[in-house]
Every structure is written in C-alpha cells, then in structure tokens.
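What you see is the complex with one protein chain gone and the rest in place.
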Amino acid sequence: MTAVKKGRSPAQMAFKRLRRNRLAMLGAFVVLVVAMLAIFPTFVVPVHGDGSGSYGFSEQFRTVEEYQQPPGIPGHPLGTDELGRDVLTRIVYGAGISLRVGLIGTVVAVLIGLILGSLAGFRGGRVDTIISRLTDTFFAFPSLLLTIGILAIFEKPNEYVIFAALGFVGWPGVARIVRGQVISLRGSEFVLGARALGQSDRWILIGHVLPNCLGPVVVVSTLMIAGNILAEAGLSFLGIGLPPPAPSWGRMLVDSKEYWVDMPWMGIFPGLAIMITVLGFNLLGDGLRDAFDPKMKD
Amino acid sequence: MVSYTLRRLLEAVPVILLVTLIVFLLNAAIPGDPGRIRLGQRADPAAVDAYNEARGYNDSLPVQYGRYLWRLFTQFDLGESDVKAGKSVNEILEEAFVVTLRLALLSIVVALIVGIGAGILSAVKSRTFIDYASMLIAIIGVSMPVFWLGILMIIYVAPVLGLPRTGFDDSSTYTILRSLAMPATALGLLSSATIARLSRSAMLDVLTQDYIRTARSKGLSEAVVILKHGMRNAAIPIVTVVGNSFGYLLVGAVLTETVFALPGLGREVVEAIKTRDRELITGGILLMSFVFVGVNLLVDLSYAWFDPRVRDDRS
Partner (left out) sequence: MSNVLLRTGLSLSCLGVLSVTLICGCTARMDSDSDVVRQITSVSAPHPDGIFRVPLMTNPPDLDPILVSDTTSDGVASKIFNTLLDYDPQLQLEPCLATAMPEISADGTQYNFTIREGVRFSNGREITATDFKYSLQRLASVRSKRSNLIEPIRGASEAIESARSSSVDAPEISGIEVLGERQLQITLEKPHAPFIYHLAMVNTAVVPRELVEEHGHSFSRNPTGTGPFILEEWREGTSLSLRANPDYFEGSPKLAAIHYRVIPEPLAQLEEYKAGNFEVLAVTQGVYPKWSNSNRANEVLSWPSLVVQYYGFNLEKEGSPYAGDSASARKLREAVNLSVDRKFLGEVLLEGRFFPANGILPPGILGHNSERPAFTLDRERAGQLLAEAGYPNGEGLPSVDLWFNTQGDNAKIAQAVQEDLKKVGIPIGLKMLDWGAFIEATDSGEPPFFRLGWVADYPDPENFLAFLFHSKNKGPNGNVSFYGHPQVDSLIDQSYAVTDMDERIRLLRQAESKIVADSPWLFLLFGRETILKKPYVKNFNPTGMCDDVQGNHVRWHLVELGKPGAQ
C-alpha cells in the first residue's frame, strides 16, 4: 500500500481495480441476481397456494399429468421433480436458503475470527500464543468431518445448527488474517499517533485498526460464502443437511439423483444453480483479492 | 535454520495435544452408548453396562482421556473398533489411508496440470478471450459440488473413456491409475483455480521483465523462455498452495470417496460418525489432523529453507 496516489484511499483504488476486472464484474452480477431471487422470489415464479408453507410458499404436486415431466411443459419451464413439484419454483426459493447458509455461516465465522484474531494481534504475548495455537488446531481439523461431528451432537440439524457449525469450523482462516493485519498495523504511525493522543486501546482497535482489516476480511468472507454453499450441498449428499421438504439446492440434488440418467433436468438445474452461484462468489472474491493486493498482476 | 525448525516443532506439540483433546470432547458429546452400539439396541442393560465397564467407557472423562493419550503416544495404539468386532482401528485406518494418500497425490498432479496449464495460457494470451475463458474454466472447477461432478462423470464420462466407474483395484499400478483417474480429476479441480491464479500472475510478472526480452532476443523459443523463467518464479507460491491444499484434498476426499466407492479415510470416518464407532471417529480425525499438521510443517520448513527472510520475521 505504498503507492497511494493523492486523494484516493486504498479502498477507492481497490474499487477502481475491481471495476476493471471483467470476471469479477460478472461475479458481482451473478451475486446480485441470486440475491434478488432470494429477496423477491415472486418476481420470477407465481405464488403457489396460500404462501403458508414453512419456506414461504406452498407447493403443489402429485397430479399425475405434471409428475416427473421434462422442461417445457406448460407452467413448468424447468420441468417437475420426483414428487411432481415445479423445479423452477424450488430453485428460486432455494436461493434464499443457499444465501442464508452461505451468509450466516460466514458471519458467525467472521465474528469469531475478528474477535480472536484482533485480540491475538493487539495483545500479543501469551494471549497471542494461546489464540494462535487454538487457530492452528482448528485449522488442522478436516473441516467437513468436524462439521459432521458437530452436527452429530445435535440430533436434528435444523438451519441454525448448520449455520453455527459452519461458522464454528470456518473461523480460523479469518482469525489468521486479522491477526496478521493487526500486527502489521500495530506499529504503524497512525496507531502510534492515536496512542499519543491518549485514545484507549479498545477505541484504537475498533476505530483505526479493524477498518483497515476490512479488505482482506471481505475477500475471505466472499470466498467462504461460496465454500459454505458447497458444504451445505455436500452435507445433504451425506444425509446430514437440511431436512425435507426444504427446497435447498443440495437436497434437490440428493433427493433426485436416482432419476438423473433418465430425467437429467432434476440433476442439471439445481446443480447449475449451485455452480453458477458459487462461481459468482468465487469470481467476485478472487477479483476483490486481486483488487486489494496491488502485487497481483491483472 | 535449526532454531527455526525447533521452534516450529515445539509449536506443533500443543496443537497436537489440543487436537486430541477436542476430538475426544467431540466424541464424548456425540450421543450414543457404545455398549448398546456393540451389543445391539435390544441388548440387555446389564450386558451393555458390562461391556462399557470392560472397555473403560464408564470411567470419568479425564481418566479415559489420559488412558487414550498414554496408549496413543507410547504404543501408537488407537484402540479397537466398537462396531466391527475384533478389528483394530490402526488396521482399518492403515488400509484406508493408503487409498486416500494415493488419491490426494494424484489429484495434486491433476491440479498442477490443469492449474498451471490454465495459468500459463491466460498469461500468454493476456486480456484476450482465451485468458478469460481459461480462468473461468479453472474457477468453474472449484465451483461445482464434487459429488455432482462425480456422478455426472460416472454416467457420461466413464463409458466414453472406458474407465472403471467405481471402486479401487490395486492389483497393479496401471489399475490403480485407472481407478483413480476420475476421482482424482474431480478432486484435483478443487485446487486448480488457486494454482491457475498464481501461475498466471507469476507468469505475467516474468513476461514483463527485461531478462525475458533478452532471452527472446537471443532467439530462444517462447515456450522454453516461459517455462524456464516463469515457472521458476511461480514455484515457491505454488508449492505453498499445494501444501496448504493437501488438507482440503483430504476433506474433499470424503465426498469423492463416497461417490466413487473408494475405501478411503474420509468415507471410513463418515461411516464411523454415522454408526457412532467412537474409537474409529477419534482415530480417523486424529490421523487426518496429524497429517495436516505434518504437511504444513514441512511446507513451512521448506519455505524457510528457500527463503531465509521467513526465518526471521515470523513472530
């Protein structure tokens, strides 16, 4: 961050670099579209029934004419699934679930990581040693297995348990980055200056140091959202994800996989939904990383 | 270097102890009575109690933990499976680890080939369609649910290429490679994107350097120039990424192994969690974590070996 031009903060520079990155812009566009779907599902699919179902929509299925039909039959542009439900409706409502799993799991991880990482970096000494070893330890665990293990403790894995488990497993990455940032900023001039002005440690941390960690944390969070969406699908595949009838994309894949050979739309569309969403977050995350890291050539 | 090595080794000790403690606590928190699991749900409560007594499950947690550590560090004995009568955890994990290790190594090869390939390609054709396309393909590889990709490969790719759909045939090196071709590809794509980004960046760096222009002007073919200078530059970050992604490969292997019916470590541990096979859960997760700690240590040490600055400014 040495090459700061006058009048531009690093964040503005990064944003400018990001805007030039076409793949990152594509990613941002995808993320935006998925977010719109999640917030306004009825823009795309008509409201079914009275909207009273547990996921905000009530599903109609099991009329024999509409059962396991290929894309293109009237009213079902992406076909119907193994129970005769509209695949498009489920994918659109599933966007909300995927984003929730991705976002909330990440928020939990970021919170834990921020607190522990800044504590370690700012305090240093024994606190740092303990937290660093704890971070190393959680880093060493095979994360998916640890998630499965944690979920096994709670017999009924509802949404919140899954969010918490993903966050609990994901924090070490954030903690490491924050610690590194805090250490590098600790000795910087503006922190020393703030100290000289008599500001308290807590205020220096919150007011000066943490905002400067934002860039790397945003990068790692964006990528973590992608990872969490994939993890939810993986958990569903192993039979540990959200219980039916949740229209989670992972569940849709797992519940229909016996049919894929003959009725590929049941596997292709939810799979593509996951792929495109995760791709969006990955592109955006990579773009952000390049933007915040001037050493990276673009 | 010696003191750095020693320091890193010393740092690994509390990590390993903490890993064992957390796994042990996790296991204790997972519901399920081991005696009942071994003897069946319909078993007599007294018989269940007798089993638990004999296996030491009735002792207090600290006693059990102490005994476990003692056995682990003095004899490297991970105990006996609760579900598979008469089978030791060491035996089970040994067999499974060999499979997972081969899978992980082969998928690193795939990741390197795809990642470096895409990276070089997009650097050389920087800011063209090929650049974006190859980077996009590399990132698509990380963006697919690995089991989805795996099943699609079994249905559509295996018949075309004549590869075995599932299973692990270790009768010869050739059959091993054939059985692992698809799973290693599915798994390798998980790390290829990062490698692609790094090699692209390193390569762009090199391509703008003076010595490349010099090398070109000497009449060397472009390929030789790029490979010799570019890859040497990218080597260290790539080694780091490969080392760090080893852990992720072990994790990704859980799903890959299930789809392709490979008798590996990840599948074994998932089964163990599902069947509540305590000793096997503990042993399996410990083994994976130890491998992860070990590989990271090696990566760090080799990094320090190549780049002496690292030894000093790490705090």
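Labels A and B are assigned to the chains in the order they are written; within every chain, residues are numbered from 1.
We adopt the following convention: contacts are C-beta pairs under 8 Å (C-beta built on N, C-alpha and C of every residue); 3 or more make two chains touch, one makes a residue touch a chain.
What you see is a predicted model, and the numbers here were worked out from it, not measured in a lab.
S.K.: Given that one chain is not shown, what are the shown chains it touches?
M.R.: Across the whole assembly, the hidden chain touches A, B.
S.K.: In the full complex, which of A:Phe122, A:Trp171, A:Trp260 or A:Phe281 touches the chain missing from this view?
M.R.: Of all options in A:Phe122, A:Trp171, A:Trp260 or A:Phe281, contact with the hidden chain holds for A:Trp260.
S.K.: For a quick check of understanding: of B:Leu17, B:Leu39, B:Leu101 or B:Leu297, which residue touches the chain that isn't displayed?
M.R.: Missing-chain contact among the listed residues: B:Leu39.
S.K.: Touching the hidden chain in the full complex, which residues of chain B are there? Just list them.
M.R.: 31-32, 36-37, 39-44, 46-47, 50-51, 54, 83-87, 92, 95-96, 113-114, 116-118, 120-121, 134, 137, 151-152, 154-160, 165-168, 223, 226-227, 258-261, 263, 267-268, 271, 274-276
S.K.: To test your reading of the contact rule: which positions on chain A touch the chain that is missing from view?
M.R.: Within chain A, the residues touching the omitted chain are 59, 61-62, 64, 67, 70-71, 82-83, 152, 155-156, 239-240, 243-245, 255, 257-265, 268.
Everything that follows uses one rule, which is that only the chains that are shown with their structure count from here on.
S.K.: So the centre of each chain is just the mean of its C-alpha atoms; given that, what is the distance between chain A and chain B in Å?
M.R.: Chain centres of chain A and chain B, defined by C-alpha means, are spaced 22 Å apart.
S.K.: Enumerate the contact residues on chain A facing chain B in the complex.
M.R.: Against chain B, chain A makes touches at 22-23, 133-134, 136-137, 139-146, 148-150, 152-153, 155, 183, 226, 230, 233-234, 237-239, 250, 253, 257, 260-261, 267, 271, 274-276, 278-279, 282-283, 286, 296-297.
S.K.: What residues of chain B sit close enough to touch chain A in their complex?
M.R.: Against chain A, the touching part of chain B is residues 11, 14-15, 18-19, 22, 26-27, 29-31, 132, 135-136, 139-140, 142-148, 151-152, 155, 193, 197, 200-201, 204-205, 247, 250-252, 254-255, 258, 266, 269-270, 273-274, 276, 281, 284-285, 288-289, 292-293, 296, 315.
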